[in-house]
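Before any comments, here is the structure.
Note that one protein chain is taken out, while the other chains of the complex remain in position.
Chain nomenclature is as follows: A and B, assigned in order of appearance, with residue numbering initiated at 1 for each chain independently.
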Amino acid sequence: MKDTFVGDLLKPKALGNPTAMRQTFAEYRWEFVIAVMLVLAAVWATTLSPYYLSLDQLLFSSRNLVFTGIMTLGLAFIILTGEMDLSLPSILAVCTVSLAKASQANLPLPVALAGITVIALMMSAFNGFLVAKLRLPALPVTLGTMGAYRGVAFIIGSNVGYTGFNNTYKWLGTATVGTSPLPVMLLVLVGCVAIFWVLMHYTTFGRRCFAIGNNSAAVTYSGINVARTKIGTYMLGGLTAAMGAWIFIGQFGSSRGDNANGVLLGMITAVVLGGVDINGGRGKVLGVLLSMLFIWTLRNGMGLANIAGPIEQLIIGVLLVTGVLVSNLTTRGNWRPRTRKKVIAGPSAP
Amino acid sequence: MKRGLAILAVLVVVASVATAAPLRIFMNPKFTGLSYFQRCALGAGDAAKLLGVQFTYTGSEQPDVQLQVQALENIVSQKADAIICSAIDLNASAPPLRTARSKGIKVVTYDADSAVDSRDFFCNQMDYESAARAELDCALLDSPEGGEIAFIAATPTSPNHMAHFNIASQLVKTDPKYKSLKIVALQFDNDDEAQSVQVATNLMQAFPKLKVIISSATPTVPGACRAIEELGKQGQVFATGVALPSTIKQYLKDGSQKAFFIWDPYWLGYMSMYVAKDAVDGTLKAVPGSKVDCGKAGQFVVGKDGEIVYGKALFFTPENIDQYNF
Partner (left out) sequence: MIANTNSALARRISTTLSRNTLRLRVFSVLLSLAAMLAVFALTTTNFLTLQNLKVIAFNASLLTMVACGESIVVITRNLDVSVGSIIGFSGFITAMFAAAHPHAGPLIIVVAVGIGFVLGLVNGTIVAYGRVPSIVATLGTLSIFRGFTYIVGKGVELPSSYLPRWMTNGAEATVLGVPFVVLVALLVVLAMAFISRRFPIMRRVYAVGSNPGAAVFYGLRANRVVLFAYAACGALVGFAAFFYISRVGTISVILGHDWELMALASVVLGGVATTGGSGSIIGVLFGALMLSTIDNGLVLAHAQEYWRMFIQGFAIVGAIALDAGIERRIMAIFRNQRV
């Protein structure tokens, strides 16, 4: 991993030094492409609908970006280590219906939030345990827990749809900064992006995740507890789901067992298009942020042009597949094993 | 000179009003794919053409509350003049409608109501009690000696289905005409026909003495008929309720079913477009007793809480089913 960051660009030395600048641009090639596509998408959205390009509209619709975006950041971390977690939206649903129960019992907001944090951490830690400690294949296992947790969400919340939240619960999802149309939750998203940026690129935890994604055997032999780090990423994902749940009930004012049922495709597309290698070991938060904005822009534009849902999904699906295809084609030089079966035979190899 | 200018000014204002951009009215159903809603849209579209309104039919293709909320928010961002909406959930679909009203957009619900403070008018196809009575009457037609009956609704918060069920439960206890009927179950199928086949099968298995399955949801009734056919229980168990004639014609013809009812969704949509336009123009106020003229659909009177009842039910039996082709 080359050690160049955007911050290096700002150093006076780099600005004058063409080699350093070329190096940085080469490192950020994928993010640059996504940024260009984001601009193109914005232009396209403007042509699709005359209502798109207005600050009010953009801020209003940015609310759709937030709860999915926060979970996407958590998912990016998990994918970085070479694993996967398909159950994050289901964990969000369990949290929203738990908040409904808490609201019914008139619990004060901090207690309710503490409660769903614990629930989310437990569920995601269970996922982490299955994947990291028992070394089960992440994909089908989290597909299973996705269904199981969805079932839990329905068992707790059924399909009744609770809408009687009191206003303190709904605050985060509805508040705006003063009298401006800027939603507070957008600032929360910005904060999360900043936190995850630092976490991934400037902390040892982030470094370890990159290392595990690249070669987890080597990391184990160098003495780092891989299982603990992986469970840590899963629990981080659970935290993002809990946060997303709080924002969700404010934004929609209701909770039901099927909340966040269709967001998984968008999340995985955002992560993959953001330059995070699906097998782990590569990626940047900047890329994930840009691709989140890209997909949001497309969805916003298409929604304002009254384009049907399945067509939107089709376009996102095409983006997902071509994104990975293109990424595969452009990294021909670095051959990486595509399927990595967990080595079950050895007692020490992870 | 001054008078000339004044007349000119008046003419300019009149001309600008006359050539003003047409009203933009959006229709948002529970989900776009259902034939019932598409027929409503047909009616609304024809009415829109007559009234010179620009009409857009938009929404999600699945009956998902989140998707409906997002679709409604998109309509609000497009600065519609009015929204005609069939709400999936009485309260959960309400917030964007309230936002719409706060921005001066008129909200008219049809088929399924949302919270009273989130809409200006509600075009109800049949008032809830008449609909519940119609369902129980059909059940008696199917099974004159009464017996166990079960209801299938979309979700526990579907406004009209649950209203029908609650009133029916009351009637069964209080009205001597329906004394022989006993409600044993209420199940949900999320307006999904494939699921309704499953739910109906489950009901017949869990309650072997079941006589009639009733539903207010148009995807459900044909599914229940199918389930009866599959289990070979024609003549022992009946399905009835609200259904489009084309979907249950075959069951009336082959004798396995006896009675259904519905209102023509075409006129419901037609009427709601007139109501929406009058609401935007300001000529219709939500005062009980106000009259509204809906052209070919008829004339109606506003009731309590802005509810306007269409009320013209059609009953289908094997004798008259051929007259209807929708």
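Please note the rule applied: a contact is a pair of C-beta atoms (placed from the backbone, for glycine too) under 8 Å apart; a residue touches a chain by one contact, two chains touch by 3 or more.
No experiment lies behind these values; they were computed from the predicted model shown.
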Per the definition of touch given earlier, which of A:Leu53, A:Val111, A:Ile155 or A:Ala218 contacts the omitted chain?
A:Ile155
The one residue from A:Ala35, A:Leu107 or A:Leu143 touching the chain left out of view is A:Leu143
Touch rule applied to chain B and the missing chain gives residues 32-35, 38, 61-62, 192-194, 197-198, 201-202, 205-206, 208, 219, 222-223, 226, 229-232, 246-247, 249-250
Go through chain A and note every residue touching the omitted chain.
84, 130, 134-137, 139-141, 143-152, 154-155, 158, 257, 264-265, 268-269, 272, 278-279, 308, 310-311, 313-318, 320-321, 324-325, 328, 337-339, 341-342, 344-345
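In this section, only the chains that are shown with their structure count from here on.
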Quick check: in the complex, which residue numbers of chain B touch chain A?
32, 56, 58, 60-62, 64-67, 69-71, 73-74, 77-79, 89, 91-92, 94-95, 155-157, 188, 190
For the complex, give me every residue of chain A touching chain B.
49, 51, 57, 60-61, 64, 158-161, 163, 252-254, 256, 258-262, 303-304, 306, 308-310
